[in-house]
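The complex appears here minus one protein chain, its other protein chains still in place.
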Amino acid sequence: MSNENNNSDLLVKMTNIHKWFGRVYAVRGVDFQVRQGETVGLLGDNGAGKSTLIKILCGYHQAEKGDIIFEGKKVRINSPREAQKLGIETVYQDQALAPNLSIARNVFMGREPVKGMGMLDKKLMDEESMKALSNLGLRLDSPDLPVITLSGGGRQGVAIARALHFKAKLVILDEPTVALSVKEVGEVLEFIKQLRKEGISVVFISHNIYHAFSIAERFVVMARGKVMREVTKEEVTLDKLNELVIESAIVDID
Amino acid sequence: MNTANRNYLKKFMLAQSTSILVVLIILFILFAIYSDYRFIRPANIRSLLTFGAEFSLIFLAIGVLMISGEFDLSIGSLLVFSSYIFLKLFQTGLNPFMAFLITLGVGAFLGLLNALITVKGQIPSFVTTLGMMMFWRGFTLLLSGGATESIDFSAHPLFVSSMTGVIGLYFPVQFIWFVVVAVLLGVLLHYHRFGNWIYATGDNREASRAMGINTNHVKIMCFIMVGILCACAATMQLARVSTFTSRAGEGWELRGVAAAVVGGTSLRGGIGNMGGIFLGAMTIATIDNGLVAMRVPYEWSFVVFGLVILFSVLSSMYLEKRRLSG
Partner (left out) sequence: MVFGMKEEVENRKMNVKSFRSFLAQRSATTLVVFIALVVIFSLFTRNHVFIGQRNITALGKLFPDLGIIALGVGMLMISGEFDLSVASVLPFTSYIFAQFMLGGYAPFWALLVAIGIGGMLGLLNGIIVVKTNMPSFIVTLATLMFWRGVLFVWSRMMPLNIRPFVERGSLFEQAMNGTVAEFFPIQTVWFIIFSVVLGIILHFHRFGNWIFATGDNRDAARAMGINTNLVKIICFIIVGLLCGLSGGLQTVRLGSFAATQGIGFELRAIAACVVGGVSLRGGIGAMGGIVLGALTIPILDNGLILMRVPVFGITAFIGLATILFVLLNSYVERKLM
(Lines give C-alpha, C1' and ligand atoms only; values in the text may rest on other atoms or scores of the structure.)
Protein backbone atom coordinates (compact mmCIF):
# COMPACT_ATOMS: atom_id res chain seq x y z
CA MET A 1 0.00 0.00 0.00
CA SER A 2 3.01 2.19 -0.55
CA ASN A 3 1.58 4.57 -3.11
CA GLU A 4 -2.11 4.17 -2.53
CA ASN A 5 -2.64 7.86 -3.14
CA ASN A 6 -1.21 7.76 -6.61
CA ASN A 7 -4.40 6.97 -8.48
CA SER A 8 -3.34 8.15 -11.92
CA ASP A 9 -1.33 5.03 -12.73
CA LEU A 10 -4.08 2.61 -11.73
CA LEU A 11 -5.00 0.29 -14.58
CA VAL A 12 -7.91 -1.48 -12.97
CA LYS A 13 -9.65 -1.07 -9.66
CA MET A 14 -12.32 -3.47 -8.43
CA THR A 15 -14.25 -2.39 -5.35
CA ASN A 16 -16.57 -4.28 -3.04
CA ILE A 17 -17.07 -7.26 -5.34
CA HIS A 18 -19.63 -9.88 -4.23
CA LYS A 19 -20.43 -13.13 -5.95
CA TRP A 20 -22.80 -15.98 -5.05
CA PHE A 21 -23.10 -19.33 -6.78
CA GLY A 22 -26.54 -20.38 -5.61
CA ARG A 23 -25.89 -20.89 -1.92
CA VAL A 24 -22.10 -20.63 -2.17
CA TYR A 25 -20.86 -17.15 -1.29
CA ALA A 26 -17.63 -17.29 -3.26
CA VAL A 27 -16.43 -13.66 -3.20
CA ARG A 28 -17.38 -11.52 -0.21
CA GLY A 29 -16.72 -7.85 -0.76
CA VAL A 30 -13.26 -7.82 -2.30
CA ASP A 31 -11.22 -4.75 -3.28
CA PHE A 32 -8.52 -5.47 -5.81
CA GLN A 33 -6.38 -3.25 -7.96
CA VAL A 34 -3.58 -3.45 -10.49
CA ARG A 35 -1.34 -0.56 -11.52
CA GLN A 36 0.12 0.10 -14.95
CA GLY A 37 2.98 -2.28 -15.65
CA GLU A 38 2.69 -4.00 -12.30
CA THR A 39 2.90 -7.74 -11.68
CA VAL A 40 0.59 -8.86 -8.88
CA GLY A 41 0.71 -12.29 -7.30
CA LEU A 42 -2.73 -13.48 -6.17
CA LEU A 43 -2.32 -16.16 -3.54
CA GLY A 44 -4.56 -18.29 -1.37
CA ASP A 45 -5.76 -21.72 -0.48
CA ASN A 46 -8.00 -23.93 -2.62
CA GLY A 47 -11.46 -22.45 -2.92
CA ALA A 48 -10.37 -19.05 -1.64
CA GLY A 49 -12.17 -17.37 -4.55
CA LYS A 50 -9.16 -16.36 -6.65
CA SER A 51 -10.42 -17.82 -9.90
CA THR A 52 -13.90 -16.44 -9.29
CA LEU A 53 -12.54 -12.95 -8.68
CA ILE A 54 -10.54 -12.85 -11.89
CA LYS A 55 -13.34 -14.49 -13.86
CA ILE A 56 -15.43 -11.50 -12.88
CA LEU A 57 -12.67 -9.24 -14.15
CA CYS A 58 -12.50 -11.05 -17.48
CA GLY A 59 -16.25 -11.11 -18.02
CA TYR A 60 -16.79 -14.83 -17.57
CA HIS A 61 -18.88 -14.29 -14.43
CA GLN A 62 -20.88 -11.25 -13.47
CA ALA A 63 -20.70 -9.99 -9.90
CA GLU A 64 -23.93 -9.51 -7.97
CA LYS A 65 -22.51 -6.32 -6.59
CA GLY A 66 -19.45 -4.14 -6.93
CA ASP A 67 -17.74 -1.75 -9.34
CA ILE A 68 -14.91 -2.09 -11.80
CA ILE A 69 -12.93 0.92 -12.94
CA PHE A 70 -10.66 0.36 -15.91
CA GLU A 71 -8.24 3.11 -16.97
CA GLY A 72 -10.18 5.60 -14.90
CA LYS A 73 -13.56 4.80 -16.39
CA LYS A 74 -16.30 2.86 -14.70
CA VAL A 75 -17.06 -0.21 -16.83
CA ARG A 76 -19.52 -3.06 -16.84
CA ILE A 77 -17.89 -6.21 -18.21
CA ASN A 78 -20.79 -8.38 -19.31
CA SER A 79 -18.97 -10.94 -21.40
CA PRO A 80 -15.48 -12.24 -22.14
CA ARG A 81 -15.72 -10.43 -25.46
CA GLU A 82 -16.08 -7.07 -23.71
CA ALA A 83 -13.08 -7.79 -21.50
CA GLN A 84 -11.04 -8.70 -24.57
CA LYS A 85 -12.04 -5.42 -26.19
CA LEU A 86 -10.82 -3.52 -23.12
CA GLY A 87 -7.46 -5.29 -23.46
CA ILE A 88 -7.79 -7.93 -20.76
CA GLU A 89 -6.40 -11.32 -21.78
CA THR A 90 -6.79 -14.40 -19.63
CA VAL A 91 -5.10 -17.76 -19.37
CA TYR A 92 -7.73 -19.83 -17.58
CA GLN A 93 -6.91 -22.38 -14.93
CA ASP A 94 -8.46 -25.13 -17.06
CA GLN A 95 -6.75 -23.62 -20.12
CA ALA A 96 -10.02 -23.18 -22.07
CA LEU A 97 -8.88 -25.18 -25.07
CA ALA A 98 -10.96 -27.16 -27.54
CA PRO A 99 -9.09 -30.49 -27.57
CA ASN A 100 -10.02 -31.64 -31.06
CA LEU A 101 -9.35 -28.34 -32.81
CA SER A 102 -5.98 -27.46 -34.28
CA ILE A 103 -3.44 -25.25 -32.55
CA ALA A 104 -4.07 -22.40 -34.95
CA ARG A 105 -7.83 -22.60 -34.48
CA ASN A 106 -7.41 -22.65 -30.72
CA VAL A 107 -5.12 -19.64 -30.65
CA PHE A 108 -7.64 -17.62 -32.63
CA MET A 109 -10.78 -19.17 -31.16
CA GLY A 110 -13.53 -16.58 -31.27
CA ARG A 111 -11.29 -13.94 -32.87
CA GLU A 112 -10.40 -15.50 -36.17
CA PRO A 113 -8.75 -13.26 -38.76
CA VAL A 114 -10.93 -13.09 -41.85
CA LYS A 115 -10.43 -12.17 -45.47
CA GLY A 116 -13.88 -10.74 -45.97
CA MET A 117 -17.38 -12.14 -45.65
CA GLY A 118 -16.16 -13.98 -42.62
CA MET A 119 -13.93 -16.38 -44.53
CA LEU A 120 -10.96 -17.53 -42.46
CA ASP A 121 -7.49 -16.32 -43.32
CA LYS A 122 -5.89 -19.69 -42.67
CA LYS A 123 -2.43 -18.71 -43.84
CA LEU A 124 -2.28 -15.84 -41.41
CA MET A 125 -3.67 -18.00 -38.62
CA ASP A 126 -1.01 -20.64 -39.20
CA GLU A 127 1.87 -18.18 -39.38
CA GLU A 128 0.84 -16.04 -36.44
CA SER A 129 0.11 -18.97 -34.14
CA MET A 130 3.50 -20.51 -34.86
CA LYS A 131 5.16 -17.16 -34.29
CA ALA A 132 3.41 -16.67 -30.95
CA LEU A 133 4.48 -20.14 -29.85
CA SER A 134 8.08 -19.75 -30.90
CA ASN A 135 8.18 -16.43 -29.01
CA LEU A 136 7.42 -18.56 -25.98
CA GLY A 137 10.30 -20.84 -26.86
CA LEU A 138 7.96 -23.60 -28.01
CA ARG A 139 8.77 -25.26 -31.29
CA LEU A 140 5.83 -27.26 -32.55
CA ASP A 141 5.88 -28.82 -35.97
CA SER A 142 2.59 -27.81 -37.32
CA PRO A 143 -0.26 -25.44 -36.54
CA ASP A 144 -2.65 -28.17 -37.75
CA LEU A 145 -2.12 -30.51 -34.80
CA PRO A 146 -5.16 -30.98 -32.57
CA VAL A 147 -4.19 -29.78 -29.11
CA ILE A 148 -5.22 -33.13 -27.61
CA THR A 149 -2.02 -34.55 -29.11
CA LEU A 150 0.19 -32.06 -27.23
CA SER A 151 1.93 -32.54 -23.90
CA GLY A 152 0.72 -30.67 -20.82
CA GLY A 153 3.39 -28.03 -21.40
CA GLY A 154 2.45 -27.73 -25.04
CA ARG A 155 -1.17 -27.12 -24.18
CA GLN A 156 -0.29 -24.55 -21.55
CA GLY A 157 1.94 -22.93 -24.17
CA VAL A 158 -0.97 -22.65 -26.58
CA ALA A 159 -3.15 -21.12 -23.87
CA ILE A 160 -0.47 -18.57 -23.01
CA ALA A 161 0.43 -17.85 -26.61
CA ARG A 162 -3.19 -17.00 -27.22
CA ALA A 163 -3.19 -14.42 -24.46
CA LEU A 164 0.07 -12.95 -25.69
CA HIS A 165 -0.76 -12.75 -29.36
CA PHE A 166 -3.50 -10.21 -28.82
CA LYS A 167 -1.66 -7.17 -27.55
CA ALA A 168 -3.14 -6.72 -24.12
CA LYS A 169 -2.92 -4.14 -21.36
CA LEU A 170 -3.58 -6.70 -18.66
CA VAL A 171 -2.70 -10.37 -18.77
CA ILE A 172 -4.23 -12.66 -16.16
CA LEU A 173 -2.65 -16.06 -15.66
CA ASP A 174 -4.55 -18.52 -13.46
CA GLU A 175 -2.18 -21.26 -12.30
CA PRO A 176 -0.10 -21.23 -15.48
CA THR A 177 2.75 -23.23 -13.97
CA VAL A 178 0.69 -26.16 -12.85
CA ALA A 179 1.44 -29.40 -14.74
CA LEU A 180 4.64 -28.05 -16.26
CA SER A 181 8.17 -29.41 -16.17
CA VAL A 182 10.87 -27.39 -14.42
CA LYS A 183 12.22 -26.16 -17.75
CA GLU A 184 8.78 -25.16 -18.96
CA VAL A 185 8.08 -23.31 -15.71
CA GLY A 186 11.27 -21.37 -16.26
CA GLU A 187 10.14 -20.38 -19.73
CA VAL A 188 6.73 -19.25 -18.55
CA LEU A 189 8.22 -17.16 -15.73
CA GLU A 190 10.76 -15.71 -18.12
CA PHE A 191 7.96 -14.72 -20.40
CA ILE A 192 6.03 -13.00 -17.67
CA LYS A 193 9.13 -10.96 -16.86
CA GLN A 194 9.32 -10.01 -20.50
CA LEU A 195 5.72 -8.79 -20.36
CA ARG A 196 6.63 -6.52 -17.53
CA LYS A 197 9.50 -5.07 -19.53
CA GLU A 198 7.00 -4.23 -22.22
CA GLY A 199 4.95 -2.39 -19.60
CA ILE A 200 2.07 -4.85 -19.55
CA SER A 201 0.32 -5.46 -16.24
CA VAL A 202 0.11 -9.04 -15.03
CA VAL A 203 -2.02 -10.86 -12.46
CA PHE A 204 -0.38 -14.13 -11.58
CA ILE A 205 -2.33 -16.71 -9.58
CA SER A 206 -0.45 -19.61 -8.08
CA HIS A 207 -0.33 -22.10 -5.28
CA ASN A 208 3.38 -22.15 -5.66
CA ILE A 209 4.78 -19.31 -3.60
CA TYR A 210 8.27 -19.73 -5.07
CA HIS A 211 6.97 -19.08 -8.57
CA ALA A 212 4.94 -16.10 -7.43
CA PHE A 213 7.73 -14.68 -5.30
CA SER A 214 10.23 -14.84 -8.14
CA ILE A 215 8.24 -12.56 -10.43
CA ALA A 216 5.60 -10.51 -8.62
CA GLU A 217 6.13 -7.10 -7.03
CA ARG A 218 3.06 -7.14 -4.85
CA PHE A 219 1.08 -9.97 -3.27
CA VAL A 220 -2.60 -10.23 -2.45
CA VAL A 221 -3.61 -13.11 -0.18
CA MET A 222 -7.20 -14.36 -0.27
CA ALA A 223 -9.07 -16.80 1.97
CA ARG A 224 -12.74 -17.74 2.15
CA GLY A 225 -13.79 -15.18 -0.43
CA LYS A 226 -12.03 -12.23 1.24
CA VAL A 227 -8.72 -10.42 0.83
CA MET A 228 -6.72 -11.14 3.97
CA ARG A 229 -3.39 -9.44 3.30
CA GLU A 230 -1.70 -7.15 0.81
CA VAL A 231 2.08 -6.77 0.89
CA THR A 232 4.81 -5.56 -1.44
CA LYS A 233 7.87 -7.59 -2.15
CA GLU A 234 10.07 -5.21 -0.15
CA GLU A 235 7.97 -5.79 2.95
CA VAL A 236 8.40 -9.57 3.06
CA THR A 237 10.78 -12.45 2.64
CA LEU A 238 9.78 -15.72 1.03
CA ASP A 239 9.37 -17.37 4.43
CA LYS A 240 7.32 -14.51 5.79
CA LEU A 241 5.02 -14.63 2.75
CA ASN A 242 4.58 -18.34 3.17
CA GLU A 243 3.62 -17.76 6.78
CA LEU A 244 1.10 -15.08 5.81
CA VAL A 245 -0.64 -17.39 3.37
CA ILE A 246 -0.91 -20.23 5.87
CA GLU A 247 -2.02 -17.85 8.62
CA SER A 248 -4.75 -16.36 6.45
CA ALA A 249 -6.06 -19.77 5.61
CA ILE A 250 -6.43 -20.90 9.21
CA VAL A 251 -7.37 -17.72 11.03
CA ASP A 252 -11.07 -17.58 11.66
CA ILE A 253 -12.15 -14.11 10.71
CA ASP A 254 -15.76 -14.07 11.77
CA MET B 1 7.23 -37.58 -32.95
CA ASN B 2 4.79 -34.76 -33.61
CA THR B 3 5.20 -35.05 -37.34
CA ALA B 4 4.52 -38.73 -37.12
CA ASN B 5 1.47 -37.93 -35.07
CA ARG B 6 0.17 -35.53 -37.63
CA ASN B 7 0.72 -37.90 -40.51
CA TYR B 8 -1.02 -40.58 -38.59
CA LEU B 9 -3.94 -38.31 -37.92
CA LYS B 10 -4.22 -37.16 -41.49
CA LYS B 11 -4.07 -40.71 -42.66
CA PHE B 12 -6.70 -41.57 -40.16
CA MET B 13 -9.08 -38.84 -41.26
CA LEU B 14 -8.52 -39.81 -44.85
CA ALA B 15 -8.98 -43.45 -44.00
CA GLN B 16 -12.25 -42.59 -42.31
CA SER B 17 -13.74 -40.85 -45.32
CA THR B 18 -12.35 -43.53 -47.59
CA SER B 19 -13.84 -46.24 -45.47
CA ILE B 20 -17.30 -44.70 -45.74
CA LEU B 21 -16.81 -44.54 -49.48
CA VAL B 22 -15.74 -48.18 -49.53
CA VAL B 23 -18.77 -49.17 -47.49
CA LEU B 24 -20.96 -47.23 -49.90
CA ILE B 25 -19.46 -48.98 -52.92
CA ILE B 26 -19.79 -52.40 -51.31
CA LEU B 27 -23.40 -51.62 -50.49
CA PHE B 28 -23.99 -50.66 -54.12
CA ILE B 29 -22.55 -53.94 -55.34
CA LEU B 30 -24.41 -56.05 -52.80
CA PHE B 31 -27.71 -54.34 -53.46
CA ALA B 32 -27.16 -54.67 -57.19
CA ILE B 33 -26.54 -58.41 -56.96
CA TYR B 34 -29.20 -59.27 -54.41
CA SER B 35 -31.92 -57.23 -56.07
CA ASP B 36 -31.53 -58.97 -59.40
CA TYR B 37 -29.95 -55.75 -60.66
CA ARG B 38 -33.15 -53.81 -60.11
CA PHE B 39 -31.11 -51.57 -57.83
CA ILE B 40 -28.79 -50.27 -60.53
CA ARG B 41 -31.38 -49.68 -63.18
CA PRO B 42 -31.20 -46.04 -64.24
CA ALA B 43 -34.77 -45.48 -63.10
CA ASN B 44 -33.99 -46.76 -59.64
CA ILE B 45 -30.78 -44.78 -59.33
CA ARG B 46 -32.74 -41.73 -60.30
CA SER B 47 -35.33 -42.41 -57.65
CA LEU B 48 -32.51 -42.95 -55.16
CA LEU B 49 -31.08 -39.56 -56.04
CA THR B 50 -34.50 -37.93 -55.97
CA PHE B 51 -35.93 -39.40 -52.85
CA GLY B 52 -32.62 -39.74 -51.04
CA ALA B 53 -31.71 -36.13 -51.68
CA GLU B 54 -34.90 -34.93 -50.02
CA PHE B 55 -34.13 -36.27 -46.60
CA SER B 56 -30.38 -36.13 -47.01
CA LEU B 57 -30.78 -32.39 -47.32
CA ILE B 58 -31.96 -32.29 -43.71
CA PHE B 59 -29.25 -34.70 -42.61
CA LEU B 60 -26.58 -32.23 -43.70
CA ALA B 61 -27.87 -29.75 -41.16
CA ILE B 62 -28.29 -32.50 -38.56
CA GLY B 63 -24.58 -33.23 -38.96
CA VAL B 64 -23.67 -29.58 -38.43
CA LEU B 65 -25.97 -29.41 -35.40
CA MET B 66 -24.35 -32.50 -33.94
CA ILE B 67 -20.90 -30.97 -34.38
CA SER B 68 -22.16 -28.06 -32.28
CA GLY B 69 -23.09 -30.64 -29.63
CA GLU B 70 -26.88 -30.91 -29.95
CA PHE B 71 -29.44 -33.31 -31.42
CA ASP B 72 -32.71 -32.88 -33.22
CA LEU B 73 -35.12 -35.80 -33.10
CA SER B 74 -38.04 -33.69 -34.26
CA ILE B 75 -37.14 -33.36 -37.96
CA GLY B 76 -39.88 -35.72 -39.17
CA SER B 77 -42.49 -33.74 -37.29
CA LEU B 78 -41.10 -30.35 -38.31
CA LEU B 79 -41.29 -31.63 -41.87
CA VAL B 80 -44.91 -32.73 -41.67
CA PHE B 81 -45.99 -29.51 -40.00
CA SER B 82 -44.17 -27.44 -42.64
CA SER B 83 -45.88 -29.54 -45.30
CA TYR B 84 -49.21 -28.73 -43.78
CA ILE B 85 -48.42 -25.03 -43.65
CA PHE B 86 -47.40 -25.05 -47.29
CA LEU B 87 -50.58 -26.92 -48.20
CA LYS B 88 -52.80 -24.42 -46.45
CA LEU B 89 -50.95 -21.43 -47.86
CA PHE B 90 -51.15 -22.84 -51.35
CA GLN B 91 -54.84 -23.57 -50.97
CA THR B 92 -55.49 -19.91 -50.26
CA GLY B 93 -54.32 -19.30 -53.82
CA LEU B 94 -50.95 -17.90 -52.88
CA ASN B 95 -48.16 -18.10 -55.44
CA PRO B 96 -46.24 -21.28 -54.61
CA PHE B 97 -42.91 -19.47 -54.45
CA MET B 98 -44.38 -17.07 -51.94
CA ALA B 99 -45.82 -19.99 -50.01
CA PHE B 100 -42.41 -21.65 -50.13
CA LEU B 101 -40.73 -18.60 -48.64
CA ILE B 102 -43.26 -18.35 -45.84
CA THR B 103 -42.89 -22.06 -45.17
CA LEU B 104 -39.14 -21.59 -44.87
CA GLY B 105 -39.83 -18.88 -42.33
CA VAL B 106 -42.09 -21.21 -40.38
CA GLY B 107 -39.39 -23.89 -40.49
CA ALA B 108 -36.88 -21.40 -39.14
CA PHE B 109 -39.30 -20.53 -36.36
CA LEU B 110 -39.76 -24.19 -35.43
CA GLY B 111 -35.99 -24.59 -35.25
CA LEU B 112 -35.72 -21.44 -33.18
CA LEU B 113 -38.28 -22.80 -30.73
CA ASN B 114 -36.31 -26.03 -30.29
CA ALA B 115 -33.18 -23.97 -29.79
CA LEU B 116 -34.58 -21.52 -27.26
CA ILE B 117 -36.04 -24.27 -25.08
CA THR B 118 -32.80 -26.22 -25.22
CA VAL B 119 -30.43 -23.32 -24.73
CA LYS B 120 -32.35 -21.01 -22.42
CA GLY B 121 -33.95 -23.79 -20.41
CA GLN B 122 -30.66 -25.69 -20.26
CA ILE B 123 -32.39 -28.91 -21.21
CA PRO B 124 -30.78 -31.83 -23.06
CA SER B 125 -31.81 -31.33 -26.67
CA PHE B 126 -32.89 -34.90 -27.15
CA VAL B 127 -35.62 -34.39 -24.56
CA THR B 128 -36.73 -31.06 -26.04
CA THR B 129 -36.87 -32.45 -29.53
CA LEU B 130 -38.45 -35.76 -28.47
CA GLY B 131 -41.24 -33.71 -26.90
CA MET B 132 -41.47 -31.52 -30.00
CA MET B 133 -41.51 -34.63 -32.17
CA MET B 134 -44.68 -35.73 -30.42
CA PHE B 135 -46.13 -32.25 -30.31
CA TRP B 136 -45.81 -31.22 -33.97
CA ARG B 137 -46.83 -34.64 -35.26
CA GLY B 138 -49.87 -34.70 -32.99
CA PHE B 139 -50.71 -31.10 -33.74
CA THR B 140 -50.55 -31.66 -37.50
CA LEU B 141 -52.73 -34.74 -37.20
CA LEU B 142 -55.17 -32.76 -35.12
CA LEU B 143 -55.33 -29.95 -37.69
CA SER B 144 -55.53 -32.19 -40.72
CA GLY B 145 -57.74 -34.83 -39.11
CA GLY B 146 -55.28 -37.41 -40.41
CA ALA B 147 -56.62 -36.94 -43.92
CA THR B 148 -54.63 -37.15 -47.14
CA GLU B 149 -55.03 -34.16 -49.43
CA SER B 150 -53.88 -33.81 -52.98
CA ILE B 151 -52.51 -30.60 -54.44
CA ASP B 152 -52.73 -29.51 -58.02
CA PHE B 153 -49.56 -27.78 -59.17
CA SER B 154 -50.42 -27.94 -62.86
CA ALA B 155 -50.78 -24.17 -63.06
CA HIS B 156 -47.22 -23.67 -61.81
CA PRO B 157 -44.83 -25.62 -64.03
CA LEU B 158 -41.88 -23.41 -63.11
CA PHE B 159 -42.34 -24.17 -59.44
CA VAL B 160 -42.59 -27.90 -60.05
CA SER B 161 -39.53 -28.00 -62.26
CA SER B 162 -37.44 -25.99 -59.80
CA MET B 163 -38.42 -28.30 -56.95
CA THR B 164 -38.58 -31.67 -58.59
CA GLY B 165 -37.54 -31.30 -62.20
CA VAL B 166 -34.82 -33.00 -64.16
CA ILE B 167 -31.56 -31.48 -65.31
CA GLY B 168 -29.58 -32.75 -68.27
CA LEU B 169 -32.31 -35.26 -69.10
CA TYR B 170 -31.43 -37.36 -66.10
CA PHE B 171 -30.30 -35.65 -62.91
CA PRO B 172 -33.12 -34.87 -60.52
CA VAL B 173 -33.02 -31.26 -59.44
CA GLN B 174 -33.37 -32.31 -55.79
CA PHE B 175 -29.97 -33.90 -56.02
CA ILE B 176 -28.52 -30.70 -57.42
CA TRP B 177 -30.00 -28.78 -54.51
CA PHE B 178 -28.57 -31.34 -52.14
CA VAL B 179 -25.07 -30.92 -53.58
CA VAL B 180 -25.37 -27.14 -53.58
CA VAL B 181 -26.42 -27.05 -49.93
CA ALA B 182 -23.66 -29.52 -49.03
CA VAL B 183 -21.06 -27.28 -50.66
CA LEU B 184 -22.43 -24.17 -48.97
CA LEU B 185 -22.51 -25.80 -45.56
CA GLY B 186 -19.08 -27.31 -46.20
CA VAL B 187 -17.61 -23.89 -46.90
CA LEU B 188 -19.36 -22.50 -43.85
CA LEU B 189 -18.08 -25.28 -41.65
CA HIS B 190 -14.50 -25.46 -42.84
CA TYR B 191 -13.60 -22.06 -44.24
CA HIS B 192 -15.80 -19.59 -42.41
CA ARG B 193 -15.31 -18.09 -39.00
CA PHE B 194 -18.74 -19.32 -37.94
CA GLY B 195 -17.69 -22.88 -38.72
CA ASN B 196 -14.81 -22.54 -36.29
CA TRP B 197 -17.28 -21.37 -33.65
CA ILE B 198 -19.47 -24.41 -34.32
CA TYR B 199 -16.54 -26.77 -33.78
CA ALA B 200 -15.31 -24.90 -30.73
CA THR B 201 -18.78 -24.84 -29.17
CA GLY B 202 -19.24 -28.56 -29.64
CA ASP B 203 -15.72 -29.42 -28.54
CA ASN B 204 -15.54 -27.39 -25.35
CA ARG B 205 -18.46 -25.12 -24.66
CA GLU B 206 -16.99 -23.50 -21.56
CA ALA B 207 -13.74 -22.73 -23.32
CA SER B 208 -15.57 -21.20 -26.26
CA ARG B 209 -17.58 -19.07 -23.91
CA ALA B 210 -14.41 -18.01 -22.13
CA MET B 211 -12.91 -16.97 -25.46
CA GLY B 212 -15.86 -14.73 -26.19
CA ILE B 213 -17.89 -16.99 -28.48
CA ASN B 214 -21.62 -16.68 -27.95
CA THR B 215 -22.25 -20.42 -27.82
CA ASN B 216 -26.00 -20.02 -27.36
CA HIS B 217 -26.15 -18.02 -30.54
CA VAL B 218 -24.12 -20.65 -32.39
CA LYS B 219 -26.47 -23.42 -31.28
CA ILE B 220 -29.57 -21.39 -32.10
CA MET B 221 -28.30 -20.80 -35.64
CA CYS B 222 -27.63 -24.52 -36.10
CA PHE B 223 -31.14 -25.44 -34.94
CA ILE B 224 -32.62 -22.83 -37.27
CA MET B 225 -30.65 -24.29 -40.15
CA VAL B 226 -32.22 -27.67 -39.46
CA GLY B 227 -35.68 -26.11 -39.34
CA ILE B 228 -35.22 -24.29 -42.63
CA LEU B 229 -33.98 -27.39 -44.43
CA CYS B 230 -36.93 -29.38 -43.01
CA ALA B 231 -39.28 -26.84 -44.56
CA CYS B 232 -37.32 -27.00 -47.79
CA ALA B 233 -37.50 -30.80 -47.95
CA ALA B 234 -41.18 -30.67 -47.07
CA THR B 235 -41.94 -28.42 -50.02
CA MET B 236 -39.87 -30.53 -52.41
CA GLN B 237 -41.66 -33.63 -51.29
CA LEU B 238 -45.05 -32.01 -51.74
CA ALA B 239 -44.09 -30.82 -55.21
CA ARG B 240 -42.97 -34.32 -56.14
CA VAL B 241 -45.87 -36.37 -54.83
CA SER B 242 -48.57 -33.68 -55.09
CA THR B 243 -50.15 -35.14 -51.98
CA PHE B 244 -50.08 -34.17 -48.37
CA THR B 245 -50.06 -37.06 -45.90
CA SER B 246 -49.79 -36.67 -42.19
CA ARG B 247 -47.32 -39.55 -42.06
CA ALA B 248 -44.65 -37.74 -44.04
CA GLY B 249 -41.22 -37.85 -42.45
CA GLU B 250 -41.92 -40.65 -40.00
CA GLY B 251 -38.73 -42.37 -38.87
CA TRP B 252 -36.42 -39.74 -40.35
CA GLU B 253 -35.13 -38.56 -37.00
CA LEU B 254 -33.24 -41.80 -36.43
CA ARG B 255 -31.97 -41.96 -39.96
CA GLY B 256 -30.65 -38.43 -39.46
CA VAL B 257 -28.63 -39.38 -36.40
CA ALA B 258 -27.48 -42.55 -38.16
CA ALA B 259 -26.33 -40.60 -41.21
CA ALA B 260 -24.29 -38.20 -39.14
CA VAL B 261 -22.69 -40.92 -37.04
CA VAL B 262 -21.97 -43.14 -40.05
CA GLY B 263 -20.28 -40.07 -41.54
CA GLY B 264 -17.91 -39.88 -38.58
CA THR B 265 -19.63 -37.17 -36.55
CA SER B 266 -19.06 -37.54 -32.82
CA LEU B 267 -22.10 -37.99 -30.58
CA ARG B 268 -20.42 -35.60 -28.16
CA GLY B 269 -19.91 -32.83 -30.66
CA GLY B 270 -16.78 -31.12 -31.92
CA ILE B 271 -15.76 -33.80 -34.40
CA GLY B 272 -16.96 -34.37 -37.95
CA ASN B 273 -16.65 -32.98 -41.44
CA MET B 274 -18.91 -32.18 -44.36
CA GLY B 275 -17.41 -34.84 -46.61
CA GLY B 276 -18.24 -37.50 -44.07
CA ILE B 277 -21.70 -36.12 -43.42
CA PHE B 278 -22.41 -36.06 -47.16
CA LEU B 279 -21.28 -39.65 -47.62
CA GLY B 280 -23.13 -40.74 -44.49
CA ALA B 281 -26.36 -39.25 -45.79
CA MET B 282 -25.84 -40.98 -49.13
CA THR B 283 -25.18 -44.27 -47.35
CA ILE B 284 -28.46 -44.07 -45.45
CA ALA B 285 -30.33 -43.14 -48.64
CA THR B 286 -28.72 -46.09 -50.41
CA ILE B 287 -29.67 -48.54 -47.67
CA ASP B 288 -33.23 -47.23 -47.67
CA ASN B 289 -33.54 -47.59 -51.40
CA GLY B 290 -31.60 -50.83 -51.62
CA LEU B 291 -33.88 -52.58 -49.14
CA VAL B 292 -36.86 -51.63 -51.24
CA ALA B 293 -35.13 -52.77 -54.41
CA MET B 294 -34.39 -56.09 -52.75
CA ARG B 295 -38.10 -56.32 -51.94
CA VAL B 296 -37.29 -56.74 -48.29
CA PRO B 297 -40.43 -56.31 -46.20
CA TYR B 298 -40.80 -52.87 -44.68
CA GLU B 299 -40.41 -54.14 -41.11
CA TRP B 300 -36.82 -55.15 -41.79
CA SER B 301 -35.81 -51.53 -42.17
CA PHE B 302 -36.22 -51.13 -38.39
CA VAL B 303 -33.82 -53.99 -37.79
CA VAL B 304 -31.34 -52.69 -40.31
CA PHE B 305 -31.33 -49.12 -39.06
CA GLY B 306 -31.12 -50.25 -35.46
CA LEU B 307 -28.03 -52.23 -36.43
CA VAL B 308 -26.61 -49.37 -38.47
CA ILE B 309 -26.78 -47.04 -35.49
CA LEU B 310 -25.36 -49.60 -33.09
CA PHE B 311 -22.57 -50.30 -35.49
CA SER B 312 -21.79 -46.64 -35.95
CA VAL B 313 -21.86 -46.08 -32.19
CA LEU B 314 -19.27 -48.81 -31.84
CA SER B 315 -17.11 -47.37 -34.58
CA SER B 316 -17.49 -43.95 -33.00
CA MET B 317 -16.12 -45.36 -29.74
CA TYR B 318 -13.24 -46.91 -31.65
CA LEU B 319 -12.60 -43.55 -33.29
CA GLU B 320 -12.44 -41.80 -29.94
CA LYS B 321 -10.07 -44.36 -28.48
CA ARG B 322 -7.73 -44.07 -31.43
CA ARG B 323 -7.75 -40.31 -31.15
CA LEU B 324 -6.90 -40.37 -27.48
CA SER B 325 -4.11 -42.85 -27.86
CA GLY B 326 -2.86 -41.19 -31.09
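As written, the chains take the letters A and B, and residue 1 is the first residue of each chain.
Following the convention adopted for this analysis, a residue touches a chain if its C-beta (ideal position, glycine included) is under 8 Å from a C-beta of that chain, and two chains touch if they have at least 3 such contacts.
Model, not experiment: these values are computed from the prediction.
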Which listed residue, A:9, A:64 or A:127, touches the chain dropped from view?
-> A:64
Using the definition of touch stated at the top, determine which of B:82, B:164, B:235 or B:316 touches the missing chain.
-> B:316
Touch residues of chain B, complete complex, unshown partner | 117, 121-124, 126-128, 130-142, 146, 254, 257, 261, 267-268, 297, 299-307, 309-310, 313-314, 316-317, 320
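To be clear about the criterion, only the chains that are shown with their structure count from here on.
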Would you kindly tell me how far, in whole Å, the mean C-alpha position of chain B lies from that of chain A?
-> 43
Chain A partner, complex, touching residues on chain B are 2-3, 5-6, 9, 187, 191-197, 199-200, 203-204, 206-214, 270-271, 323-324, 326
Write out the stretch or stretches of chain A touching chain B in their complex.
-> 58, 60, 79-81, 84, 90, 92, 94-101, 105, 108-112, 114, 118-120, 122, 140-142, 144-146, 148-149, 162
